[in-house]
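One protein chain omitted, others in place.
For subunit A:
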């Protein structure tokens, strides 16, 4: 036995010692090749992931190095403790895809989807392989806080199953929002829509207390047109740089440096994001082909990444209006330590608001403002974990002073992050946390059950309206 382990060590230790980027290069290349992709194409994908990891690391370095001192000065001059750098979604996605565990969780989710399909528990085939990183992020976070691989896997099986059921529940609403025919198979299992139950709760309160607010709904496309380039990455980086510089009482030269550094980093994060999506592409095609082979032509809905509804202007109008609101909330919210920067255009927040309210823009903004603290606290809670993963995959600069942390202010699935934290802590054997984790999981499932009943009512109304139209 020892001989085998020694033998495995002599082969694998040098590879593991190479670091995350080379490991993922080798693993992704071989996996895609095994799934039937041409070797050069597979290798291209592997190399792209490696350079994306390296690139993200370089940009995190530029951003945190430039902002750490002014953020410290910001804390000193205001007394507001917002020291976590908000890097937005692209670095989080990249470093999560840099962890080999992500491939394991992908396998688990593919099996779960196929089992649910064969049991007829769902009608959705999820082909959005890229967004598995959200599930992997949740599991890795639970493991960071103390869960073992088995517990983390059970947690994501629960979340994953509800996520897939949710994609069926939302399907008629998507057809309504897109004005799509019934044979349109587009739906999504994206994690951001797991906020729907909580938003539904607020929406019902809205129905009872403030229904008159709906008549102030405005033309979202018109608002977006007026905002123009001020909502783009580089512009946001620039004026938040100016804001931080001013509050931190830097001199004009330093303020401008901060502004342009913010602009270039936010712009480059999304640029680099597209490299590693190409890296995952062969894998996505392989998984889809494999799943289709086993489904024998059964007609299914197809789970995509969320933006097939990004053409609805309300998503962006709400995000634009919520940005300054989020900034204000971040400044005064007790227990929040993250200053919105890379995540300030809250596209992890507004799609779920659109689905539940069906485009009532005032509701989207009001409920968005109310639920924003949930995201900010989750961002704060996840910062030590995100920083740790970044270090593990070698995407965190070594020269920074201890205590420097990164996170995302509007990461999708904040509730799932609290669950990951509680389940992780519970795994260390502390009785209070075991109780909290259990209660939280029960509440999570019950709230989803209530939400699914509301959605079924809504879907019955859609079906009745359609029947009436045809009659």
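We adopt the following convention: a residue touches a chain if its C-beta (ideal position, glycine included) is under 8 Å from a C-beta of that chain, and two chains touch if they have at least 3 such contacts; residues count from 1.
Convention: contacts and distances are computed from a predicted model.
According to UniProt, the chain absent from the figure is "PTS fructose transporter subunit IIB", selected among "YwgA family protein", "PTS fructose transporter subunit IIB", "Spore germination protein KC" or "3-oxoacid CoA-transferase subunit B". Across A:207, A:278 or A:461, the single residue that touches the chain missing here is A:278. Touch with the chain omitted from the figure is made, among A:202, A:316 or A:433, by A:316. Here one chain is not drawn; of A:28, A:42, A:71 or A:90, the residue touching it is A:90. Taking the complete complex into account, A:302 is the one of A:151, A:302 or A:327 that touches the chain left out.
Within subunit A, the residues in touch with the undisplayed chain are 89-90, 127, 130-131, 178-180, 185-186, 220-222, 224-225, 228-229, 231-232, 270, 273-274, 277-278, 281, 284-285, 288-289, 292, 302, 304-313, 315-316, 319, 347, 351.
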